[in-house]
Structures are given as structure tokens and as C-alpha cells.
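Every protein chain of the complex appears in place save one, which is left out.
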Amino acid sequence: MKPLHVVVWNEYVHETQNPKVAAVYPKGIHQVIADGIKKFHPAYAVSTATLAEPEHGLTQERLDQTDVLLWWGHGAHDKVEDKIVDRVQARVLQGMGLIVLHSGHFSKIFKRLMGTSCALQWREAGDKERLWVCNPGHPIAAGLPPTFTLPEEEMYGEPFGIPTPEEQVFISWFEGGEVFRSGNCWHRGNGKIFYFQPGHETYPTYHDANVQRVIANAVAWAAPQGCWQDVLRAPCAKDPHEPISKK
Amino acid sequence: MKPLHVVVWNEYVHETQNPKVAAVYPKGIHQVIADGIKKFHPAYAVSTATLAEPEHGLTQERLDQTDVLLWWGHGAHDKVEDKIVDRVQARVLQGMGLIVLHSGHFSKIFKRLMGTSCALQWREAGDKERLWVCNPGHPIAAGLPPTFTLPEEEMYGEPFGIPTPEEQVFISWFEGGEVFRSGNCWHRGNGKIFYFQPGHETYPTYHDANVQRVIANAVAWAAPQGCWQDVLRAPCAKDPHEPISKK
Amino acid sequence: MKPLHVVVWNEYVHETQNPKVAAVYPKGIHQVIADGIKKFHPAYAVSTATLAEPEHGLTQERLDQTDVLLWWGHGAHDKVEDKIVDRVQARVLQGMGLIVLHSGHFSKIFKRLMGTSCALQWREAGDKERLWVCNPGHPIAAGLPPTFTLPEEEMYGEPFGIPTPEEQVFISWFEGGEVFRSGNCWHRGNGKIFYFQPGHETYPTYHDANVQRVIANAVAWAAPQGCWQDVLRAPCAKDPHEPISKK
Partner (left out) sequence: MKPLHVVVWNEYVHETQNPKVAAVYPKGIHQVIADGIKKFHPAYAVSTATLAEPEHGLTQERLDQTDVLLWWGHGAHDKVEDKIVDRVQARVLQGMGLIVLHSGHFSKIFKRLMGTSCALQWREAGDKERLWVCNPGHPIAAGLPPTFTLPEEEMYGEPFGIPTPEEQVFISWFEGGEVFRSGNCWHRGNGKIFYFQPGHETYPTYHDANVQRVIANAVAWAAPQGCWQDVLRAPCAKDPHEPISKK
């Protein structure tokens, strides 16, 4: 059986420009995320892709082989080419899972799939973040305690400009007084989408064992679930199934 | 009190090029729809706009005054400028109601707000269409019989590539054997969206009394419901509400 | 035009047994809630009903005239007769709005309409509660600031055993570290349901101006919206609409 193909995409800019970020993620955020997934799912085929690669590392051929894509972006959202966004969107609608991380809330692909502002409040002040599991039977919460903390994170606060989540897995509490829907599920076309809020580049969030478990669980959850179909065409159904009367 | 401002937008192309359509809608589809709304809501300020007008008749000033926009397009979806689509989307997210009609399922604005393919099956064969009210207490169904028919319509069939509707008002039966989710509600940002399937340009659908009632009800339902707010920004919440400990 | 008929139901037990509660609500919680609604909607016909009245004050005749019912209960959930619960449920399905307050999460009527455990975590320790508006364009949030606090409230925490809310209006932050989906909307049948979490009997929550505004807004939102219909029968549709072939 073909292993699940997972691609971790990262714009990979902060790590190369900001020594503080490089200190936390010397090989890039993508590498730590990929390693975390492998820890839980050694049989998965996990690779990475970055903005600077040709076609941002997301050629049609590669996407056609990808079951679940993870997305981390922040400062360079605008540098992602529209034709690549089109391609990723099409794959999600066909059934590829998509996991959008942290500042990816403002990525072209997330805004494209949500149709909303995806705006939120934010503050970089080292708030303690406490995540709560709202949905203890959900596979993305499997193996987690009822609540866990991150000693410092960027605050993301409500209102979060998203369509109502189909399933609410996490809500976060911030030390400075805010709350945030930090783990949200949707379907779009045949694909499953999960947004997970923690992961500011200056904090070691993706090294955290609970965060790694959430992401690993989410990859398994977002795996394509049924038949892959061409859902993008609007076919003419020339021949009726039942007789149409003359008028 | 300021009356509700309603704008009926129509690409207004088929009526000028196809004598068959011109015979059914000599003043354009938009005019018949606008007249139908006025019949039910004489106090509303109802006007029309078309593709050929400067900025497609949808200047920022006009949209800023618009409470509910209706959209009919088909052959000229691609001619709608992206900057106008951006503007309409922003207004919906701020709270403007949007009613998308028939072949508008493939308009840029509907695809933008749904994030999905919006694809469907179709057939122009004069199928009888029978609409069923799924949700008899819904305000869009007020005053309608449990079921009503259109003697001839373009068949639109499942699968319809949309996010699951938040409320299902109508489902249609077609003579040739298909079914279709023909009346669907969503919220996006502060705005309400209703998609209504009937309305092929060669049939007198918008002259039908039940169809006119559905559209008039939908306009009332989609009226902005709360406070208008700038939901598009992602503001920095510099000052925490609660004290943040030193780390 | 007939004014909107609103009934505030309260079990009215704590106020008569606990001097601390009586000091905060000398005429009962229901009276303060009713007065708060009248402040915002002087034209509404607002009355109250309590457990000790015959049929708990909810005769069929009275419910048939009620547009929106509010429900506060806590220690005496089990004393509410099942036949009254049946009656209230039937009215909600026909279109009556229902607003469930605080410990009403464990009332028979709320559990009946949700189908889930409606369980949650709780703590009576005088936590400060901070409510956040997640949905600034929602009519229940109209006129509110982005966030407001209650100096002391009973903590209600996630996981909250409810079906995913159709609209999320508020999420709360508690001083002790918890979060809670504190303002949630659903439709059931033709009726609208709103659950609002604040309101522990020992705190003056229903005297708070923001809380009163939320409740008044919720009453207006929950007003029956369409045609009232008998949605409870399963009628035989003896005569088909289209011919059925012989087999």
C-alpha cells in the first residue's frame, strides 16, 4: 500500500533573515514540523517545500502525489504566485487535506478557501497560551490532555473572520485576556481543512510535544477519505434519466 | 427611516444578442426582477446595474449605500473586473446581503465567497422543475405552497460543489430524473448569502409569481442585521486586558 | 400589530431559600430579566412564569400565545414535568424562540432539543469573566463593545457537550484559565435557540447593562421569522404529483 504523502510547505524567510528565528529553527520551521510528523507516523512519506524553490516546490506533478499539505507563511504571502494557489485549491477540492498553521490564516490559499477576511487581533508580547480541547472524541485531540499550555505565544484574538467551523477542536485562552478559536475544521469540496493557531516563528512552539501530536493527528484526519473525482467541471448531462415530455 | 437599498445586477448580454431572450425579457432580466421586488416591498429603494456601465454600475459610493445586491450573470462572468469583485466581497463581509441567481453559481463573486468549485450538472431540455420547501418556517419560504412547479427550466443537478448550506430552504425535482439543492443560505462575515437556482434566460421564470415571492422574501431576509463593522483589518491589540507576567 | 409576546420562566427556588440570592434578586431572577427586556423593547408584552404555578405557568393556551420563551433553572430541573417539556419542545419546533440561560444548560428542555449531554466544567470561585464578541455583525451583538467583563461569575468551561453551534456569538475567558462557548445559536424545526452562559444566582449578573442588552437583542433575534406551521405530523401524501408507472 502506498504510504500517505505529506508535504510541509514553509515560506522559509524569517529563518534566513532573523537570527532570533534561526536560533529556534536552524533548519527551518518546515523541518521541525516534518520531523514531528515522522515521530508519530514513521510510515508516512513526509517531505518539505519552500517559497524559493521553482514553482514554490509545488509542481503539478508533486501536488498530484500529495495527500496532505501543511502551510506556514507570514511575511511573504504576496510572493506566492496565483497560479500555484489555483493549483493547490483545485487539489483540495479534489480531496487533498490542507493544514494551515498560525500566520497562514492570511495566506492566499486559506483566504481563497474560506471566502472571508480571515482577520483577527494579534499581539506579540509573550502571552502564555492555554489550549482547551472542546471536542474530546475528535481524532485530532486523541492522546492529548484536556488542556495544555505554551509558555509564550503570539496572541491571536477574536473576532476571527472565518465561516463557522464545522467542528471546533480547540479554543485558546491568552494571559492578556483574549480567547481564540485555535483549532477549526472545515470541508471544501472533497478535501478536509484544519486551521491550527500556535506557531509564531520566534517561539519554539513546533518543538512542543503536544503541538507535534496535534499536527500529526491532523495529518491523519485530513487524509483523503473517499474516491478522488474531478469535481471542478460542470458537465452537460445531455441525456435525461427519465423521459421529458414534449411542451 | 432610510428605506432598504436594493440593487439588481445583471450582465445584460443575452437580452441584447438573442431575440428569443429579448422576447421574454425585453427590458432585461434585471428589470423584471426589480419590478417583482417592488411588488412585494413598495417601500424599498430598488435600482438596477449592468456590466456595460462604468465600473459595472457598482462604484464604491453606490455599494456603500447598498443593503442587498442581486446577481445574474452567465456568459460574461470573465468580463467582470477583479477589482469590482473585491469591492463586492468586502461589502458582503461588512454586512451587505447577496442573492445569487441561476447561472450566477459560476460568477467570480459566488466562487470567491464559497471557496469551492460551484460546479454542477446541467441540461437545456425544457425539463419541468418542481421545487419543494424543506424548511417551512424559514422567512424565505413565507407565503409559498409546500411545492410549486416551473413548466420549463434548465436542469441543474447534483453534485453541486458548494460548502454545506447552513440552511436548506428548497430542493428541486427535475422531470429528467435529477435533484438539486436550489435554495441555500450561508453567512460570510457579517453578510448573508442566498443562492436560488431557477432563472434560465430563455424561460419566463422571473415572471412567475412564486419565484418573485421567493426573491422578495430573500431580499428581506438578507438585509443587514446588526452593526456594520470594519471586519477586514487585523488590528494589533497592543495593550493586554489582563496583566502579562514577565518571562 | 400584535406586540411580541415574551415569557421569562424561572424555577424561582434559590431566591426563596437562600438569603444571599434573595438579596441580589428580591423579586426573583425572572423579574430582573423581564425588566431588562422592557427597557430595550417597551412595546413587547413581557410576562413571567415560575415552577410553582399550575402547569409551571406554561399552559397550552399561554404557550400558544408566546413568541419567545426564556428559561432559567438550576436545582429543580427534575421537578419540571415531562408533559410541559413536550409542550415547550413542540412550540419551539413550530417556531417559538427559546433563550436558555446559565444553568439551564442542564434543563430538560435544552437537553431535549440538543440531544447531547450538555455537560461542562464548573467552579464557583468568583472568577472574573470576560466575554468576547466573535461575530460583530450578529444582531445579538448589536450595540456591544468588542469585549466586556463581569467582575465575578461561576466558571463554566470546555468541553461543552453541545452540537456545533450554527453561529458563535460569544466566547468567554475566565480568570482561572478556562474558556467557554458562552453565546451559541441553533435552529430546531422552525424555532431559533440561543444559549447564554452568564447568570449565576449569587451574582448580580442580570443587573448588568451589557448582559441585559444581550438578552434583549436575543429576544428580538429569536422572534418567529416565517409562517407558523404544523411541523410535527408525518402526513401521508396519497396522491402523487407526477404519474407513477405500473410495475
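Per-chain numbering from 1; labels A, B and C assigned in written order.
Just so it is clear, a contact is a pair of C-beta atoms (placed from the backbone, for glycine too) under 8 Å apart; a residue touches a chain by one contact, two chains touch by 3 or more.
These figures come from a predicted structure and were not determined experimentally.
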item	value
Partners of the unshown chain among those that are drawn	A, B, C
Selected from A:H41, A:R62 or A:H187 as touching the chain missing from the view	A:H187
Residue among C:M155, C:V169, C:C185 or C:A222 touching the omitted chain	C:M155
Per the touch definition above, residue among B:F160, B:F196 or B:W221 touching the missing chain	B:F160
Omitted-chain contact residue, chosen from C:K2, C:K83 or C:K238	C:K238
Missing-chain contacts mapped onto chain C	89, 93, 106, 112-117, 119-123, 125-128, 151-152, 155, 157, 159, 161, 163-164, 166, 175-178, 186-189, 231-238, 240-245, 247
Hidden partner interface residues of chain B, rising order	130, 132-136, 146-147, 157-160, 164-168, 171-174, 177-179, 181
Chain A residues that touch the omitted chain in the full complex	94-95, 130, 135-143, 147, 166-167, 175, 187, 189-191, 224-229, 231, 241-242
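Please note the rule applied: only the chains that are shown with their structure count from here on.
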item	value
Same or different contact residues where chain C meets its copy chain A, judged by the half mark	same
Chain B and chain C, separation of their C-alpha mean positions in angstrom	32
Whole-Å gap separating chain A and chain C, where each centre is the average of the chain's CA atoms	36
Multi-partner residues of chain B (each touching 2 or more other chains)	166, 175, 187, 189, 231, 241-242
